[in-house]
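With one protein chain withheld, the remaining protein chains of the complex are depicted in position.
Labels run A and B following the written order; every chain starts at residue 1.
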Amino acid sequence: MSEVTLTDPIWRAFIGYANVLILKTLLMSFVTAYHRISKRCFATEEDTVYFGIEKKGVVLNNPSVERVRRAHQNDLENIPLFIILGVFYCTTGPALSTALLHFRVFTAARILHSIVYLLQVPQPARALTFFVGMFVNMSLVYHILLNAAF
Amino acid sequence: MSEVTLTDPIWRAFIGYANVLILKTLLMSFVTAYHRISKRCFATEEDTVYFGIEKKGVVLNNPSVERVRRAHQNDLENIPLFIILGVFYCTTGPALSTALLHFRVFTAARILHSIVYLLQVPQPARALTFFVGMFVNMSLVYHILLNAAF
Partner (left out) sequence: MSEVTLTDPIWRAFIGYANVLILKTLLMSFVTAYHRISKRCFATEEDTVYFGIEKKGVVLNNPSVERVRRAHQNDLENIPLFIILGVFYCTTGPALSTALLHFRVFTAARILHSIVYLLQVPQPARALTFFVGMFVNMSLVYHILLNAAF
């Protein structure tokens, strides 16, 4: 890496896939809200007041709500780190085909991870989608350490 | 987008607002610590030992502590993704006035979100501040997909 350059077609592709992943992550908030409202299970007193279920009180253990929250949390543990790794990776001048492979596999794996998690597909479906995403992240870490850092 | 450029006044403004949002998010840790210490409600055994309340043990359901943690978590679900979107957005050469509008509305909405959450202002105050922030993020996603990606 003689200088920091963001090669254009790779950067454009990266922004596209990162954008899709961010949109997917943001949408998890709406899935949580859907379950909280339809099941009348709120974590906050003022929400129970607003929906007139003050007597029922807060509910912190609804299975549907907690499932979405775990899926959302798993996104937060993996997707932002992928995007940061992706920015670094773009500055190392990778081959377009290799870069696209990383971006596409990770994006597909994480979308499938959410579907599998929310639809409660039997294991090892969720583990597989998780590890494919993790493997892409590890491959990016390895590539960056080899080509850009130190 | 013929090449990746970060137009200077927009980038400067973006860094400023992002910095304020990061500072706000980091401060949530201190609010949590304040409640944990003042209410003597710790999540970890070695903390109870340090404060000499080993017998009381860990407390994982103090309403004040959990409220701050939910507000902090909501920040983590929205603010880092806004900042990543903002970096991409800056590379698409937006109009300065449009860019500033996005940055200012999001920053104001997220600061208000924390205030409303921590002061337990009745709904729909929190929902409104949340959705204004979410709307800015969605607008950035839309703008980036339209102008930079694919």
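FYI, a residue touches a chain if its C-beta (ideal position, glycine included) is under 8 Å from a C-beta of that chain, and two chains touch if they have at least 3 such contacts.
Bear in mind the structure is a predicted one, so any value in this text is a computation, not a measurement.
Touching the chain that is not shown, out of A:A33, A:I53, A:L101 or A:M134: A:M134 (per the contact rule at the top). The hidden chain makes contact, of the residues A:L76, A:L101, A:I115 or A:V132, with A:L76.
Looking at chain A, the residues touching the absent chain are 1-4, 63, 67, 70, 76-78, 80-81, 84-85, 87-88, 91, 120-124, 126, 134, 137-138, 141, 144-145, 148-150. The chain not displayed touches chain B at residues 6, 8, 11-13, 15-16, 18-19, 22-23, 25-26, 28-29, 43-47, 49-50, 72, 76, 80, 83-84, 87.
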